[in-house]
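A selection of the complex's chains, in situ.
Here the chain labels run A and B in written order, and each chain numbers its own residues starting at 1.
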Amino acid sequence: MSTCSITEAEARALLRDYTYLLDLGPLSGWPDCFTETGHYEITTRQNRERGYPLPIMLCDNRAMMFDRVEATEKANIYEPHYYLHILSDSQTIAVSDDAITTRTSFICVRTMLDGSMLLFAAGQYLDEVMREGGQCLFRSKTVVLDHSRVDTLIAIPL
Amino acid sequence: MSTCSITEAEARALLRDYTYLLDLGPLSGWPDCFTETGHYEITTRQNRERGYPLPIMLCDNRAMMFDRVEATEKANIYEPHYYLHILSDSQTIAVSDDAITTRTSFICVRTMLDGSMLLFAAGQYLDEVMREGGQCLFRSKTVVLDHSRVDTLIAIPL
């Protein structure tokens, strides 16, 4: 593989910090994990294997992400549940001069305020990480869920 | 961050070995993961966010931990279940000259002897790690559970 200005360790640290941000908040920091024209998408493994192009959720730049955060914060007066992400190891699948692409299996546990706990999501992150303005950021993040049924009211990003 | 006599890798190795000890035993080794005046606490995220000071379980030094181990061993003639901890990445949240503080998401799966498996606990470890007597040890470990309902008979530490 060619030399990249981003190391595997840097890409992994970004992903780690991303999941702690989602789990602990504030959600307003979410768009800042992406480049200005960063791409965020939730899809399913089945969709990808069958070539269905329609994602479950799509943000094609940071401004769209800020809109989503605002909508989420307006819609949810109080936080009705907690998320907890667990990451497995990352596998590097592509390297270019300025970006590294990794695959990372994850699960997300959702806990409702009544105390019930649920395995909420399971799948893989496909992340393209590059540097912009001196920071490691996601140029692209595709969340590929193993399950086709998803809570259609997903408000908080995965 | 300032230079610390404990590296992130050392703190992580301690946490890793701690979880294998809990899962495989012997439980009598548990207090030895802490400094003499080490602090161990299980609480919930909700308690912390609301400022409720009362933890679910508290040991304020190693002697209290030994007492708890003894009580557990007397109460449980045979081991009625298995635990399995899975760790996500650790995030360093504070560094001082002699200690490092990390946050680590984890889940714990409990398997009963009848074969049923359950997502038993999910939350974060807040660990303060320092060196004492040449060994990396927990000066403080706070287990912050995402769920408010907890098996009140928790005998084995998390």
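Operating definition for what follows: contacts are C-beta pairs under 8 Å (C-beta built on N, C-alpha and C of every residue); 3 or more make two chains touch, one makes a residue touch a chain.
Computed from a predicted structure; not experimentally measured.
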item	value
Number of copies constituting the complete assembly, 2 shown	3
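Heads up, the rule we're going with is that only the chains that are shown with their structure count from here on.
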item	value
Whole-Å gap separating chain A and chain B, where each centre is the average of the chain's CA atoms	28
Chain A residues touching chain B - in the complex, by the definition given at the top	12, 16-17, 19-20, 23, 82, 84-87, 107, 109, 111, 113-117, 119
Chain B residues touching chain A - in the complex, by the definition given at the top	45-46, 86-89, 91, 103, 105-107, 119, 122-124, 146-149
